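Take a look at the structure set out below.
Every protein chain of the complex appears in place save one, which is left out.
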Amino acid sequence: MKQEYDFAVVGGGLVGMAIAYGLAKRGQKTIVLDGEDSSVRAARGNFGLIWVSGKGKKQVDYGRWSLESALLWPAFAAELEEASSLSLGYSRQGGISIALTDDALAGSVDTLRQLHARDARLTYDILDRQQLTERIPEIGQNVAGAVYSENDGHVSPLYTLRALFLAFERACGEYVPEAPVMSIERANGGFRVDTGKRTLEAGRVVLCAGLGNRELAPMVGLTAPVVPLRGQILVTERVRPFLKYPTLSVRQTAEGSILLGESAEDVGMNDGVTPEIVAHIARKAVTQFPLLKNVRVVRAWGALRVMTPDSMPVYEESATHPGAFIATCHSGVTLAAAHCEVLVAWLLGGQRPSLLDYFYAKRFAV
Amino acid sequence: MTIETVDLVIIGAGPAGMACALDASRAGLDVVVLDENPLPGGQIYRNAGCSPLPDAALLGDDYTYGADLVTRFARASLRYWPDTLVWQITRALEISFTRRSGAAASGQICAKAVVIANGAYERPCPVPGWTLPGVMGVGAAQTLFKSSAMLPDGPVVLAGSGPLMYLFAWQLIQAARAPAAILDTTPSRNYWRALAELPGALRTPAYLLKGKRLLSAIRRSGIPHIRHVTRLSVKGDGRAEAVQYTGNGRTSTLAASIVLLHQGVVANVQLTRSIGCEHRWDEAQLCWHPRTDAWGETTVPNLFIAGDGGGIHGAIAAETAGALIALAVSNRLGALSRDARDEQAAPLRRQLDRHRAVRPFLDTLYRPADAFRRPADETIVCRCEEISAGEIRSMARLGCTGPNQSKSFSRCGMGPCQGRLCGLTVAELLAEVHAKPVAEVGYYRIRPPIKPVSLGDLAVSHVPDLNAAQPTEFVPK
Partner (left out) sequence: MQNVSLFSQIDGASPRTVRIVVDGRPVDVPEYANVAAALLYAGVGVFRRTPVGAAPRAPYCMMGVCFDCLVEIDGLPNQQACMVRVHDGMEVKAMAGARALV
């Protein structure tokens, strides 16, 4: 029996919308069920990095998956810009990880060397303080050095999401906000999804609700082993462009404002900002870039990352409820292109990419 | 470095803040008043203690009254820190501030109780051309007059609705700088609706009499007072040159190099929102108010609101509320018994009721028309990021049901004003497209710093606990 929708995607963040757009543009009748304006949304607190280097130390396939997505990003960005008439501020000039101490630098280099040994495409260069100063003249004195990787880039995460909305709409996708999913049941060869206000039937369901997946996954015989990890971000007034390379904790956007992060706090569902971390981020920013001392922060954010125990993704189809899928990761921007192009092919019934062999939830079973 | 803890920190030195400070310190509490402005008085009594005007009577009796309060405050033995920006308050009442004068320093102070008395600001008036140089709020021009003895010197038009507009027109007439015209946007149906609220207003006839005197003086002056204006726009090439208006079915244009807009005032809730106080939408005043109990305490323990920051009731009500909340805080901190508190509060409550009684009448009569809360598509709504009403409406149609989603998509609300001038308009536009009440649409999530603070100041704003572990940094792996 043909359901009203081919796919119901639960969650309208970066993961959900990349997947939903990928499905819709391939002719699938797709509906996205999203939360409310005040819902906790990792997509709103994203730093905007398309980051490959350093990923995959526990399992190199994660680094490879990130690289595959980074390589798909230029075409993905162009497609979204064409569909939305927006400029995404996408840039791939490489990324720099600044190390404040020699130990930190040695640690980074060690990780990158191991990864490179497993896959030669995971390239990196070590920059001593002088080489770093050549690339970024504004860098402060109290840094040990950095590593540079050409695989890294950045983009505006918010404009990416907005462009996905526009592209999805153009591809005849249906987006429904304020539709929290109450239940998902097997029905008529597919699934019946109840949002309280409305019930609909879809052939397949993809759970992309971030932390909300915890409640949803058991409905379809899956588990979502995710916990929140708060990150606080400071955003400055616009500054004339001076930093073309994104770094892990300082990034200048296309608009000129500077994003500063990145903390990692285990505080449950609390997405507030705290004096300690704000001061810490500011101190680190001024250490790395002394000229930022009189640049003013115009707003601060706290956002809850969606973290699995090993911080790597979970992509899985339910064994008890075939046709129900879960997709979760904390790098919704980096992986957006791969989600849209590669993952969607699997959701449509294609072969699961062997690159994703590791990313089942069962790896966490004790 | 130890951070000082005092009994009471009051934020703002308008009538509410000053009254609260005077009474609380008389009750024996250790009080510190933090004021962003260089002198006490807030907005309404700005410079009342040291006016640059040759004759402060130009501003009217209410202002002269305020001068007395300011003088008493300036003489009181309590700590008053002017030029001090409070940019963060935690739920534990740790206050982060930056001082502009002297050795500009940033620091923290803790309090057992905090009273926020940061008042109100003019409702934004988004009409086409409102961002042009030469367009200001009526209150802005009045502030310029009070603080710098300066008035418009060229054709000036007042456009809008509300008591402040009539007061300033009167002040301009007294100073022999009468405006070229008053374009009155008070909707005609408001007059009928306000009649129902007249009994309440008559409890304190002084307000109505004052209004009547202002309007009579305006009538006698011969200034064109064009009523029932339904549309406004400011025209000009790079600056205000004329104002176009529609009224009584006709569209006309008036030359003006200064256009002063006004649609009432709204409570300033940036600080209370940033702390996480609960707010409720007030449909009569068309703005958000922090939820408080009968003693002015918000939903954050030991955090109180006094004055217009909790809802617009005017200067006398603010002063009375300040005194009332001083009683509440004194009792809370053990300096005043409950019986004494209640006994002293009784006359203050009666006075507060009397001065609040006129409010439903004024709120109804001067309720801004829909057209000025839900502007035409070409109107800029977010001045900082230059986002139009049309773009906000398209965000609503794209699926944004609330201002946080529309903010993240359009950047509207991301500028330095942090939504002060666009938040209400955005909510109204989303409410219009989604056919929902504004109360359901909500407001921006506001977090500290509530005003821009430099990274250098932030870096020293909190001294790390050397015994605690270094904060964990996130490294994608």
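Things worth noting here:
The chains carry the letters A and B, assigned in the order they are written, with residues numbered from 1 in each.
Please note the rule applied: a contact is a pair of C-beta atoms (placed from the backbone, for glycine too) under 8 Å apart; a residue touches a chain by one contact, two chains touch by 3 or more.
Not measured: the values here are computed from a predicted model.
The hidden chain, counted over the whole complex, makes contact with A, B.
Across A:G27, A:P74, A:G189 or A:G256, the residue that sits in touch with the chain not pictured is A:G256.
One of A:A171, A:L292 or A:A324 touches the chain omitted from the figure, and that residue is A:L292. In the complete complex, the hidden chain is touched by one of B:Y45, B:F73, B:W87 or B:Y121, namely B:Y121.
Take subunit A: the residues that touch the chain left off the picture are 138, 237-240, 242, 255-256, 291-292, 294-296. For subunit B, the residues touching the absent chain in the complete assembly are 36-38, 43, 52-55, 58, 100, 121-122, 130-137, 139-141, 143-145, 147-154, 175, 177, 238-239, 257-258, 268, 383-386, 415-417, 420-421, 451-452.
By our rule, only the chains that are shown with their structure count from here on.
Between subunit A and subunit B, the centres computed from C-alpha atoms are 39 Å apart.
Residues of subunit B touching subunit A in their complex: 88, 90, 94, 96, 108, 276, 398-405, 408-411, 414-416, 418, 441-442, 445, 447-449, 452-456, 458-465, 471-477.
Those residues of subunit A lying in contact with subunit B across their complex are 12, 34, 36-38, 43-44, 49, 51, 54-58, 111, 158, 161-162, 165-166, 169, 175, 177-178, 229, 231, 234-237, 248-249, 255, 260-265, 272-283, 285-286, 292-302, 305, 311, 330-331.
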